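To keep things clear, I will list the structure first and then write my remarks on it.
For this view, one protein chain was removed and the others were kept in their places.
What follows is subunit A.
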Amino acid sequence: MPPSNVRALRLAPERVPAEGRAAEIVSLADWPSVEQPVVPLVPKSAPSRARRLLSVIGHNPLAVSGGAILLFVALMGLTSPLLYPGDPLAIVAEPFIWPGTDAAHPLGTDSLGRDMLAGIVHGAAVSLQVGVFATFLGLLIGVSVGAVAGYFGGWTDVVLSRVTEVFQTLPNFVMLVVVVAIAQPSIATLSVAIAIVTWPGVARLSRAEFRTLREKDFVLAARSLGFGHVRIIVSEILPSALPPIIVTASVMVASAILMESALSFMGLGDPNVVSWGSMIGAGREYLRTAWYMCALPGFAIMLTVLALNLLGDALNEILNPRRQVRR
């Protein structure tokens, strides 16, 4: 009796989440013996995967709250020009109004008399923009390098892996500071800088995926049909390599937001926009008397990043069923 069969049987029902489970369990119970061939229990087609995604997220209260928080932050960022049409850096009231003491400024004002809530609402837009741009760029560079290295192998792989390794060896945050100091800080350069330090991780991941997938039959078939390398990489292998990359992307957005906030806190952010990190940096001097100035924007960062990580966990459960450990 091949042991792999037994293992697959034992693990299989637990791997199929939520709705699909009942049907699978019934069919498993009907099986007369463990020697039966293992039917692929994880559906591969796109629509059922999407349905599974929704159903798993729906049954996971943590993922639901993560999604809700993220939706709220995104709405806040998108509607910031409507909610607070003026410049959030403008002085609107007397300084040091504590949160909850003035109905006109529910979260109070900072040391110059700028509205805290206006800053947090506008900061949401900045954080999310940097998070999304940086992740997009990082994925673009990382997946391209990883795909080429993994697909072609040989010397291409050796050279690209070495370059990746050099970038990965450089200490991330020092590198970030260097890049931002070279290019004047703006949302665009911050995103590029973050992408520069995050792509090596993506490259390693996609290299591994492409190395495995290029040996598969469907790639051989595509090759024998005379497809070009670019076509094979983009339309044949990439879709299969995507699930782990998507999971990484959600975590990358989270860490990009953290990096942006740290840079802005150090005074290396875009000076023309208000960001959560720069608000904390500005409030730092008044920690003794008005600690709410640091506490509130930091709380916003924490909630946003937490929401992204909760979603990342849920995505991991759905998209990487084999890597994920049964619950």
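The rule we apply is simple: contacts are C-beta pairs under 8 Å (C-beta built on N, C-alpha and C of every residue); 3 or more make two chains touch, one makes a residue touch a chain; residues count from 1.
Basically, contacts and distances are computed from a predicted model.
Undergrad: Look at the options "Alpha-D-ribose 1-methylphosphonate 5-phosphate C-P lyase", "Electron transfer flavoprotein subunit beta", "ABC transporter permease" or "ATP-binding cassette domain-containing protein" and return the one that UniProt uses as the protein name of the missing chain.
TA: Per the UniProt record, that chain is "ABC transporter permease".
Undergrad: One chain isn't shown here. Among A:A68, A:A90, A:L140 or A:V166, which residue touches it?
TA: A:V166
Undergrad: Going by the touch rule given at the top, which residues of subunit A touch the chain that is not shown?
TA: Listed in rising order, the touching residues are 3, 62, 162-163, 165-167, 169-175, 177-179, 181-182, 254, 258, 261-262, 265-266, 277, 280, 284, 287-288, 291, 294-295, 298, 301-302, 305-306, 308-310, 313, 325-327.
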